[in-house]
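Only a single protein chain was left out; the remaining protein chains are all shown in position.
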Amino acid sequence: MEFHKLSALEIAEGVKKGSWTASEVLSAHLERIKIFDGQINSVVTLSEESAHRDAKETDKAVAEGKDPGPLAGVPFLVKDNFCTDGIRTTCCSKMLSDWIPDYDATAVKRMKDAGAVLMGKTNMDEFAMGSTTESSIFGPTLNPRDFNRVPGGSSGGSAAAVAAGFCPIALGSDTGGSVRQPSAFCGVQGMKPSYGQISRYGIVAYASSLDQVGPITRNTGDMAAAMDVLAGPDPNDTTCDAYERPSFSQAAAEGIKGKKIAVLTGYDAESMDRPLIEAIEKAAGYCRSAGAEIVEAELPITMKHAVACYYMVALGDASSKLACFDGMRYGHHADGRSLVEMYKRSRNQGFGKEVRKRILIGTCILTRGYYENYYVPATKVRQMIADEYAELFKGVDALICPISPALPYKKGLVEEDPVRIYLGDAFSSIANLAGLPSISLNVGFTEEGLPTNVQLMGPRFGDAGLLGLAHVIENKAGSPPIADIEKKGGCRE
Amino acid sequence: MKRESVIGLEIHLQLKTKTKLFCSCSSDYIGATPNTNVCPVCLAVPGTLPILNDHAVELGVKIGLGLHCSICDNTRFHRKHYFYADLPKAYQITQYEHPIAVGGYVDIFADGKEKRIRIHHLHLEEDAGKLVHPTADGRLTGASYSLVDYNRGGMPLSEIVSEPDMNSAEEAIAYITQIRQLARYLEVSDGEMESGSLRVDVNVSLSNPDGSLGTRVEIKNVNSLRSIERALEYEIARQNKVLDEGGHLVQETRLWDDVAGVTRSMRSKEGERDYRYYVEMDLAPISAGPEYVRKIRESLPEMPWEKLERFTREYSISREESLQLTEQKETADYFEACVSEGAPAAKCANWMRMEVQRILRDLSIGINDFPVPPAELGKLIIKVEKRELSNTQAKDVLAVMVEKKVSLKEAVRLCGISDGRITGPALEEVIRKIFASEQEAVETIKSGNDKKGAKVKFLQGLVMRETRGSADPAEVASLVNCMLN
Partner (left out) sequence: MIKKMEMDEERLREVLGFSCIGLPEKEYAEVLDRVNAVLRMCDDMQELDSSNVSPFEWDVMKAPARRQDRAVVWEGRDRFLDQAPVRDGDFFHVPRIIARDDVEMEGEE
C-alpha cells in the first residue's frame, strides 16, 4: 500500500474503517521522509517518538470503538514557527535554535484533537522573512518539482513536503503570501483563510494584523477538511472571530452555477511569466463552463499601493514583535558588560542578516515624523484597499488573479535580483492587508514540469464559498500529482 | 516678582482585579516568591497573545464615571516601545491616542475653599516588572548587576491625568486624597502609596508674567503624600530661584531624593526618546457601548461627596463631623449601621469620632478590624440614652467589648453591672446600706435639723455613687425620702 499517495480523507476513512492503522500510515510517511528528504531538506525536526505515541492512541480509540476524529491517523507537518509542546521550535533561526515550548499552538492542538498525527517541523525562511526558504539556519529547501529552483517561502518546507508526498496536510503561516506562494511554486494547493478564521495563538508572530494560519494540501477536499478542523474561536486569541463557522467541506461540494466571478485586469501582464497568464484564462474558462458568469474587474487603489502599504504594516509590526527576543528569558543569549550590550550582542548574534535589516527598516518607519507622514497614511490606505474589495464583492462572488508574477525562481535570485522578489508580493499580500480568504490553486504544469496556478479571492469570511470555487476548478484541472522526487534531480536538468 | 505655580498630576492606580490585565496570572503578588505570578503571556513567550481582563475594563469605566468623564466606545490600545529589563515584550501595552475615559473633573477642598480640578483623561495600561538592585541602599546607582522579578509585570493600572489646575502643594495633596477616596469608595483600587497601588508623577511649572505656562518639570520617585508636598515646595522654590537669578529652566524629568530633600535631574535625554507608539493589533478595540456604561453607572455606589452632603443634611451633624465619618466608606457604613439600631445620630457621630477613633488609633487598626459590630455599639449608645449606663460605664463596657471581643451583654456583666438599672428592692437595699453607714446624717434629718435639705442631697449622692449611675436619680430621691419617713 502506497500510503503517501492517499489523500488525508482517504487515510482517515481507512483508519476509521480499520482498513489500516494510523501507526502503519505514520511509519510509511516517516520512512519516505527519511529516504527522500535528504534531497530537498523540507523537514527540520522529526518527532518520531511522540508521533508513534499519538498514532497508537488513535488506533486504540478505533479499537475501542471511540470516534478517533475526522482526521484520524492523518500524518501532518507544521512550519517551524508553530509552537509545539516538547518539540524544538526554532523559526529556523539561531535565536531560537534550542527553544522547546511547553504548549501547542491552537492550530496544532486542533489538528491533534481531530486525530491527526504530528510528525515534525518544516523548514522556512528565518522568522518567516523571505519568499525562497533560503535564509534558514538549516540550509535551503529545494523545490521538489525542480531541484534547481526554490520552493518559494516562507513556508517552503511545508509546501515542498506536501508536494513530495511526505504528508497530505502541512500547516504554514501566511503574512503576505507565505503559504500561497510556496504552494504555487511547489505545485500544491495552499490557502490563507480570512483573518480571524483560525487562531494565531502559538504562532511566532511576524505581523499581528497580517499573520494567518493556512493549510497546504494536494487537493481541495483535504483543504476543506482541514479548515473544518482548524477554524474556530479561541479564548487565547481575541482577534479570532467568535462567529459560528459553516461546514467548509459541505460548501466545497456546492457548485458555482449562476455565480459571478471577476477576473482582475489593469495590471502589467506583460511583465509576468506567460504560463501564469494562460493559467488565469484556463481557470476562467473552467468557471464559465461550470455555469458561472465571468466579468472583468479593476482595483486601481489596490494595484497601485498594496505593496508599499504591505511593507509599512508588515515591517513596522515585525520590528515590534521581534523586540521580545532580548536574550534574557529564552533564546540565544550573549553576555555583555551592560544590559544594552547584552541585548545588542544577543540580538546581533541570534538574528540573521535579513531579519536584522527588516527590524531596522521597520523601526525607521515607526520613528517620529515617518510614523505620522508615512505609517499612519499607509494604515488609511489599507482601509481604502479593504473598502475597494468590499465594494467589488458586493457585485461579484470571487476574484481570480495571479498569486505570483513568476514561475519558481532559480536558486540564489535573492542575491542577484532582490527587487524582483519583493515585487513578487504584489498579488499575494493584498489578501493579508484586507483580511480576505485566498487560495493558491494549481491548474496544471508547464511543458518543463513547472507548476502553474491562480489566486482565488473571496469576500471576508467567504472562505467556504471560495473553497467551492476552488473545488470546481480543481475538478476540471485535476489535482496535482506527487512530485517525482524518486528520480534524483527532479524534472529536466 | 511672584510667579504662580502650576501643577498637574498623573496618578497611577493599580486596579483591584483578581488577575493581571492581559493574562490569568494572580494579581496577589505582594510578598510572593519572585517570578511565581507569571505565565507565558506576561513573560512574552513567543506565540502568546494578550487577552483583555473584562473586570479591569469595568473598574476603569467605574472610576472614569466617578470622575465625571465621558466613556469612549471602541477605544484602542497602543504599544509603547523601549528596551528595559522589566519589560519582557520590549513594549508596554497602553492606551495612547484613544483613552477609555476623557474630560472629567473632581472637586477638592483646599486652602479653605472648594475648587474644581479638571481631568484630562483616564487610560488603562499594564505595569512593568520589578528590578532588585543588590546595593546597600537598593538603588540602581553603583549596582554591578540587577535581578528581575516579573510578578508585577502586566498588573492593571489606570492612569488619571489631570489638567494643570492646581496651584499649591496643598491643592495637589487634596486632589490625590480625593482620588484615593473615590478609588476606595468604588472599590477600584486600594490606593496605597506605601505598597505602590497608588503612584504619582508630578508636573510643575511657574507661570510667566504674561500668564503663559513656563517650562514644565516632571518629578518622579515621590512615594508618599509628605514627599510630594516636600518635593513640590522644593521644586517651586528651586524654579523661582533659577528664574530670579536670570537663569533658564529646562524641560526635564527630575528625581526626588527623600533623604536629601532635593530633586535631581535625571540627565537623560528624555526628549529624544522615541517610543514609536502605534496600534496594538493583537487586541480588538475595547467595546464599552452606552448599554454597558449605563449598567455600570447604575451599579455605582453613593459617591463620597454625595455621602458627605447627605450626612450633613440627614443626620443634622456638622460638615466637619460628616467629613470625618465619610472619609472612609467603611466608617460611614459603620456609622449608618449604628444609627439604624435606633441610636441618635449625633450621639453615634460623637462616639465614632471620639471613642471609636481613639481605640482604632491605640490599636493601630482600621474600622474593618474593629471587633465591635455596629449594632452592638448602637445598643450601647441607646443604653446610655436610656440612662441604663452612665457615660463612664459605657466607655468601660466598650473597652471590655474590644479587649475581650465579647457581646454587649457579656461586657456589661463583666463590668459588674447588672443587666439594666438598679431599681426597686435592689435600690432599697443599697439605700439601707448607706443609711447604716451614715447614721449621723440620718438622725439629723429625722430630728428635723436638715433645714436646707443638704443632708438628704448628700445621701442621694452617695446612693448614686454606689450604684455607679445605674439608678434613676428621681427614684433614688423618692425612695430616700420615703425611707426616711
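The chains carry the letters A and B, assigned in the order they are written, with residues numbered from 1 in each.
FYI, a residue touches a chain if its C-beta (ideal position, glycine included) is under 8 Å from a C-beta of that chain, and two chains touch if they have at least 3 such contacts.
Because the structure is a prediction, the values reported are computed rather than measured.
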item: Selected residue (touches chain absent from view) among B:Ala284, B:Ala346, B:Ala399 or B:Val456; value: B:Ala284
item: Selected residue (touches chain absent from view) among B:Ile11, B:Leu52, B:Leu124 or B:Ile296; value: B:Leu52
item: Touch criterion as defined above, residue of B:Met266, B:Ala375, B:Leu414 or B:Val456 at the omitted chain; value: B:Met266
item: Omitted-chain contact residue, chosen from A:Asp54, A:Asp80, A:Glu134 or A:Asp326; value: A:Asp326
item: Sole residue of B:Glu10, B:Asp274, B:Glu336 or B:Glu438 that reaches the chain not shown, by the stated touch rule; value: B:Asp274
item: Missing-partner contacts on chain A, residue numbers; value: 99-100, 102-103, 195-196, 209, 233, 235, 238-244, 301, 304-305, 307-309, 311-312, 315, 319, 323, 326-333, 335-345, 347-349, 351, 356-357, 359-361, 363-365, 367, 369-370, 373-374, 376-384, 386-387, 390, 435, 460-461
item: Sites on chain B contacted by the missing partner chain, in the whole complex; value: 17-19, 24-28, 33-36, 38-40, 43, 45, 51-57, 81-83, 85, 131-132, 140, 143-150, 266-269, 272, 274, 276, 279, 284-285, 287
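By our rule, only the chains that are shown with their structure count from here on.
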item: Centroid spacing, where centroids are CA-atom means, of chain A and chain B in whole angstrom; value: 57
item: Chain B residues within the chain A interface of the complex; value: 40, 43-49, 51-52, 79, 81, 83-85, 88-91, 146, 148, 274, 276-284
item: Of chain A, residues touching chain B in the complex; value: 82-83, 89, 91, 96, 99, 101-103, 105, 200-205, 208-209, 235-239, 316-317, 320, 323-326, 328-330, 339-340, 343, 363, 366-368, 371, 375, 379
